[in-house]
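With one protein chain held back, the other chains of the complex are shown just where they sit.
Then we have subunit A:
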Amino acid sequence: MSTQFIINDLKASVEGKEILKGINLEIKGGEIHAIMGPNGTGKSTLASALMGHPKYEVTGGTAHLNGEDILEMEVDERARAGMFLAMQYPSEITGVTNADFLRSAINARREEGNEISLIKFIRQMEGKMKELEMNTEFAHRYLNEGFSGGEKKRNEILQMMLLDPKLVILDEIDSGLDIDALRIVSNGVNAMRSEDRGFLVITHYQRLLNYIKPDFVHVMMQGRIVKSGGPELAERLENEGYDWVKEELGIVDETVGQA
């Protein structure tokens, strides 16, 4: 069965303040959806609410991955069901090596007694690190600790590649990447494109979308998707900014605001 991810009228609040005001989105396996939008309009909130961050309370609506209600699940269950979020600000965890962490994450998807062998794991991990042009020394560093902005982003993609998720959300994966890294990371994402995997790519820049070609582009404002289109929409936003969208829709303050 090809993947299907359906978000229906999703509402979420943080610290009592409603941020998402009814999101509707359908992503099929093989599709790439991009979400753009000014700062503070709820893009990361959408990602966090879908992944189950404890600070974000879902107050209405549903989200189903291949028929399964993911909002009912714990964070780890969502991940094992196929959700993956490359975070805008990944955590640093002292004392836990990247390799130990990755192996735990892989083994969490396997039955007890059927853990991945160390040799196979290292082969897989080093293979993917090579694709991402990461020095294998990063396997032995503590998780994200002291990683540069770009190194953290690459490490997020490394995790995605090893965990083989069904629905991938990339939150500003391009921020902090130099030009070469942008190409490398994009190649990694493109290599993962497949019929049973859907992508939701949050970005501010059309540049990323030159590498990762979206099928659909959505604009988020005030905690809603206010406009959707094809790749040409991203190009117009890059050239003209958001004012014309606001004008068209009669929006004065595009942020989630106090309302």
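Note that contacts are C-beta pairs under 8 Å (C-beta built on N, C-alpha and C of every residue); 3 or more make two chains touch, one makes a residue touch a chain; residues count from 1.
The working rule: contacts and distances are computed from a predicted model.
As stated in its UniProt record, the chain not included in the shown complex is "Fe-S cluster assembly protein SufD", which appears among "Sarcosine oxidase, gamma subunit family", "Transport permease protein", "Carbon-monoxide dehydrogenase medium subunit" or "Fe-S cluster assembly protein SufD". For the chain missing from the display, the contacting residue among A:Lys17, A:Arg109 or A:Lys130 is A:Arg109, taking the whole complex into account. Contact with the chain not shown here comes from a single listed residue; of A:Lys11, A:His64 or A:Arg80, that residue is A:Arg80.
The residue from A:Met51, A:Ala99 or A:Leu233 that touches the chain not shown here is A:Met51.
By the touch rule set out above, subunit A reaches the unshown chain at residues 51-54, 74-76, 78-80, 84-85, 87, 90-91, 93-96, 100-101, 104-105, 108-109, 142, 159, 163.
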